[in-house]
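Okay, structure first, notes after.
The complex is shown incomplete by one protein chain, all other protein chains being positioned as in the whole.
The chains carry the letters A and B, assigned in the order they are written, with residues numbered from 1 in each.
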Amino acid sequence: MTWRDEWRRVQAIVWKDLTTERRSKAGINAVVFMGVLILLLFGFALGPDTEALRAAAAGALWLAILFSGVLAFNRSYQLELDGGALESLLLYPGSRWAIYVGKLIANLVFVLIVEAIVIPVALVLYQVALPPGWPALIGVTVLGTVGFVTLGTFYAAMSSRSRAREVLLPLLLFPMLIPVLLSAVEASTSLLGGDPMLEAGAWVRLLGAFDIIFLVASLLAFEYVIEV
Amino acid sequence: MPDNMPFIIGAFALTWVVLLGYLVHLYRARRDAERRLQQATDDLSGGIK
Partner (left out) sequence: MGVGTVELSVAPARARRSTGMLIGLGVFLLLAATQAYSISISTPDRDMGHLQKIMYVHVPAAWNMMIAYFIVAIASLRYLWKGREKDDLLAAAAAETGALMTGLTLALGMIWGKPTWGIWWTWDARLTSTAVLFFIYVGYLILRAFVDDPDRRAQWSAAVGLLGALNVPIVYMSVRWWRTLHQVQSSPSTLDPNYTLSLRINAIAVMIVVLFFIRHRYQTMQLEAAADAMHERIALGDRGGINA
């Protein structure tokens, strides 16, 4: 019974956050625009050489996702704080982890929508042809995004309530995300090249392990972080 | 074998500069903390004693 209650709380928070985003649309537009802008900047930085761009495509794409997505996490708590809603949210009965899972899922949907627009743009800008095994690429993207959003939602619960939150979140988050960045970029690059060395599997397993470890750790630690 | 003396001296010098520099920083922080604690103690007793 209680599990079903918690799940309904999670659903309510997801619904609330996504409705807020849908009604304003300002957040998602800004983040998508930022992602595309970073892709464009990488294009200029790396030069017009098609081969070089193609080789760097996966890395540039993932950095664009990280740099633009990080803008969304503070926002997710900032909206609550502005209205004094976080206290009310904490006063409702039920477990604290339900708040975390709710925000996690809402942020995940948000970032996945951003990716659905930014990734096709990257494919066009960097002239990357999709390999036959492209569904595996979607799997890698989702796994990488889960790891990114798991830690992003967790750290933003702190950074959004501290001084200098705009600086603090990337400083805390990006060093922690290096395994995600490495494995997502390596897996995507090798899949884009047709995975000739069959090395993508190991990276995908590492991504999966990272996601599970930090999902569990964040769930356990979130209570300590949100209650003060 | 090229002369690597500058690197060796540099490594040991750097170690000592870093360790002693941190030591100085530690003593300064300690002195400030003691001064603040003294001040707080004085303020708290507020001359009533």
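As a convention for this text, a contact is a pair of C-beta atoms (placed from the backbone, for glycine too) under 8 Å apart; a residue touches a chain by one contact, two chains touch by 3 or more.
If you're wondering where the values come from, they're calculated on a predicted model, not measured in any experiment.
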| item | value |
| --- | --- |
| Among the chains presented, those that the missing one touches | A, B |
| Contacts of chain A with the absent chain, listed as residue ranges | 151, 154-155, 158, 161-164, 168, 171-172, 174-176, 178-179, 182-183, 186, 202-203, 206, 209-210, 213-214, 217-218, 221, 224-225, 227-228 |
| Chain B residues touching the omitted chain (full complex) | 1-2, 4-5, 7-8, 10-12, 14-15, 18-20, 22-23, 26-27, 29-31, 33-34, 36-41, 43-46, 48 |
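In this section, only the chains that are shown with their structure count from here on.
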| item | value |
| --- | --- |
| Separation of chain A from chain B, taking each centre as the mean of its C-alpha atoms, in whole Å | 41 |
